[in-house]
Structure formats: structure tokens, C-alpha cells
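One protein chain omitted, others in place.
Entry: subunit A
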């Protein structure tokens, strides 16, 4: 759509600016403030320069948490995106069953995150959980509070359970926007199922898939509540992701300076990756002439 140039439009944006400035800029500046200062208590602060940043960059703890986080987010994306697309391809196209699937699939998305954790905590327990009990009965040694592998599997399966529907819903919306004529043309050309997917469905889904990947990347990179409830970051530090480590540092040990420096770098990583996705997304939008 052609937009008119109108600088007065700033007035319409003003309320958002004020509100977001209050709830984002002020807190962020507090973080920046802490990241360059040190204290001996009693609210007396002194300038510390970039020492905290140097400390954090040298600290093994942060790199380990970042490493776990990257591995986690990559696994999540590698499972959820193809699975979501696959589910979307198999969804009923219209009628009662389509609504039925939509409602049931959206259900996990609307459960408070700590309840998601609780559900899987219960589900996976060997004594009272269906999953834990079944695995135990067929002789698999499964204990997500003790075993490294079990903890990771639980957290990953939980996230797949929680968020795959999001990818599926988006992919489904993309599929719905494909006119029937495209499929008829493909049929006349005797295109194989794979060719239909590769040359018709995938390109049409690209835009929404980018949004799905962007959202899944952001949210998995910020994940806190679910693994915290299920494993508490353990066993050891096996599932201590960035947010969990950060909260431990800031609210648990009250190491404000390092935690603030950590926060800023954490935020910058998310920002950088998201910017790349966003740019790709906007360019896709433009190419489709929207």
C-alpha cells in the first residue's frame, strides 16, 4: 500500500512510545548503570568501567551457559520446524475436523509456562507419571533429576510438545492461502508430491515460516520457567540455560554488576540474530509485493 508522508503520525505513536519507554528504557538503563559500577553495599556505587564485561567474557560459566543455550535452541528448531510443517501438511483443510484440530493444537500454547513444567514433571516421574512409569516398566533407566541424558530429553520433548503447534498453525495458515488453481496446474503437469511441496507449498509458506523460526528462536533462547520447574537447571548444571543462570546470578547471589553485564550481552546476541531474521522477513514481504 502506498503510504502518505505525514509527520503528525508521530502523535499517534506517542502513547506507545511513552509506555514502552517507561517499561523498557528505564529498566534497561538501570541494567546499563549496574554493568559499569561496583558497590561495597549500602547503596554506594563507584565507577568500574568495562571490568564486568571483561570478567564475564573471560568467565567459563557464561560461555558454558551460552553453549548449552545454543545447542538447545538448535535442537528445538531442527525438530519443531520440520515436524510443524509435516503436521500442517496433514491437517484437514476445512470443516469440523479442521476446527477440532486447531482448538486442540492451540491448547498447549495457552497453558501457563510453569504449569507446562508441572505437567511434565508429573508426567515424567517414575513413581506417579505415565511416561516415567512406562519407561521404567520396559526397563529403560529414566530419571530426569539424576540423568544428564534423561534431563535433556525431557526438556526437549517438553518444548516440542509445547511449541510445535505454533509452527504447525503458522504453516497451516500459509498453506490455506494457496489458491486451488496452483494444485490443479501441478496435477496437469503430473508433478510428484515432493515437487508440489518443493515448488508450490514451500515458497508460499516461506514468509510465515520465517516468522515461526523468528518466534521460536527468540522464545527458546529466553526459556526460563519450564526447565526451571522440571529440572531446576540440573542435574549439576546440565540444563542451566542463559536465563536460569542469569536469574541465579542476579536474584539469587545478588551479583548485580556481573549479572547486568551478562544481561546486556545476552540481549545483544538475541538482538543480532533476530535482526538477521527480521531483515530476511521484510525482504520476503517486499518481494511478494505486500
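Brief remarks follow.
Quick note on the criterion: contacts are C-beta pairs under 8 Å (C-beta built on N, C-alpha and C of every residue); 3 or more make two chains touch, one makes a residue touch a chain; residues count from 1.
Here is the rule we use: contacts and distances are computed from a predicted model.
The chain that is not shown carries the UniProt protein name "Sugar ABC transporter permease", picked from "Sugar ABC transporter permease", "SusD family protein", "NuoM family protein" or "Fumarate reductase/succinate dehydrogenase flavoprotein subunit". Screening A:76, A:119 or A:151 for touch with the missing chain picks out A:119. In the complete complex, the hidden chain is touched by one of A:135, A:202, A:218 or A:280, namely A:218. Residue in contact with the omitted chain (choice from A:135, A:173 or A:196): A:173. On the side of subunit A, the interface with the absent chain consists of residues 1-10, 12-13, 15-17, 19-20, 22-24, 26-28, 30-31, 86-87, 89-92, 99, 101-115, 118-120, 122-123, 127-131, 133, 161, 165-166, 169-170, 172-174, 176-177, 207-208, 211-212, 215, 218, 221-222, 224-225, 242-244, 246-247, 250-251, 256, 259, 263-264, 266-267, 270-271, 274-275, 278, 285, 290, using the contact rule stated above.
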